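Have a look at the structure that comes next, please.
The complex appears here without one of its protein chains, the remainder shown in place.
In this document, chain identifiers A and B correspond to the written order of the chains, with residue numbering beginning at 1 in each.
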Amino acid sequence: MELSDWELVRKCQSGEMSAFQELASRYHQKVFMVILGLLRNRDDAMEVAQETFLRAYRKIGGFQGGSSFYTWLYRIAVNLAIDAQRRQKRNPLDFRENMDDLLESQDEVARDPFAEVHDRELRENMIKAINDLTPEHKAVIVLRTIEGLSYKDIGEILGCSEGTVMSRLHYARKKLHDKLSSFL
Amino acid sequence: MNECERIEQSMERWLDGELGAAESEVVRSHVDSCANCGAVQQRLVKLERALGNVLAAAAPRIEFAPFWSELERRIDEKTPWHKDLRERIHGWFAVPRTAWAVPALIVLLIAVLSYDSYLPFWRSRNNSATVVSIDAYGRSVALLREDESKTTVIWLYQNQEGDDEAAEETPQPGPAF
Partner (left out) sequence: MKLLKKLPSRVLLFSWLTLAAAGILGAAEKQPQTVQISIGTILAGNQNDEFDAKLKGMEAQLKVLKYRSYRLLKNESQTVPWRGEKAFEIPGGRTLTITPQEFQDNRVSVKVRLTQGQKPLLDTTVKIPNKGNFILGGPPHEGGALVLSISAAAQ
């Protein structure tokens, strides 16, 4: 029978490394996706994902279960990602290279070339528009869109109220729509 | 505010599943019957779908084995003492910004209570001198405190027998307070 997150946490706190490995296997992909959504650079996202689990391992002794394990884990991930984002000094050339990497990584099925061009333009502009958001606005969009988290969970992760989550989402969506309306 | 404006304000929460059952039903039935609000809904759904496609599709699948192997290596690696210390100090200060309002308020209160050393206009407000003792050697003396200007006056009247040898003329009458 599969153990719950909390049961695994308790085992970690007793020193069972295998319990932490199980938790890491459950969440490593999700954590990576959230961080990549914020950083838009694969190498940086991997580095931050590793750092997230390392921090979680070191701090798991102090986890009291006041929130769910995944919101606690995502909080570490998002804070590290936002810190990394603020340190990031990307020039337009680096950004362009990262964007091309990301676009090429998606499997392109051969189809209508006009649709292909349209989709590519939409993705390019979407990535650029997301990148233009502040770290806080980007975080709410990523957590809501990728993870489908509730306002309450997002608020817990970001350390803000549900009202703040709602207004940031509204602002971010409006900004994105204003920039992408011709493509949508 | 008209009905459409009200519904538009709740639209995102409805699409995000954050409305209760009753409120959701109100929004859904209005959207079904209103072309404008239906268009707003479509716009939001399109945006969300496009966002999801871009964000989710851009993330490659990462293999767990190499991820764990690297993580294990980092766990076993000893952290340099200065990095550990920096993380601890950062942890101490990583509290919600609003929580810093408490010590900030204390500092502000202390500064305000010490203002009288620094603000000239306040000095005049608190300029109330206190006469602790007085001896006019038999002469008449008046004490006055005027509240508005916080002025304390000690007025020494000239002795009737004219003991002020330096008086050059008949002295004028005293002040009219």
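The working rule: a contact is a pair of C-beta atoms (placed from the backbone, for glycine too) under 8 Å apart; a residue touches a chain by one contact, two chains touch by 3 or more.
Predicted model, so just to flag it, every value in this text is computed and none were measured.
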| item | value |
| --- | --- |
| For the chain not depicted, the shown chains it touches | B |
| Touch with the omitted chain, as defined above, among B:G20, B:P66, B:P80 or B:P103 | B:P103 |
| Residue touching the undisplayed chain, where the options are B:A39, B:A56, B:L85 or B:I154 | B:I154 |
| Absent-chain interface as seen on subunit B, which is shown | 92, 95-96, 99-100, 102-103, 106-107, 110, 116-117, 123, 126-137, 139, 141, 144, 146, 148-149, 151-158, 163-169, 171-172, 174-177 |
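Basically, only the chains that are shown with their structure count from here on.
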| item | value |
| --- | --- |
| Partner subunit A, residues of subunit B touching it in the complex | 12-13, 16-18, 43-44, 46-48, 50-62, 64, 67-68, 70-71, 74-75, 94, 96 |
| Contacting residues of subunit A [partner subunit B, same complex] | 21, 24-25, 28-29, 32-33, 36-37, 40, 42, 46, 49-50, 53-54, 57, 79, 102, 105-106, 122-123, 126-127, 130, 141-142, 144-146, 150-151, 159, 166, 169-170, 173, 176-177, 180, 183-184 |
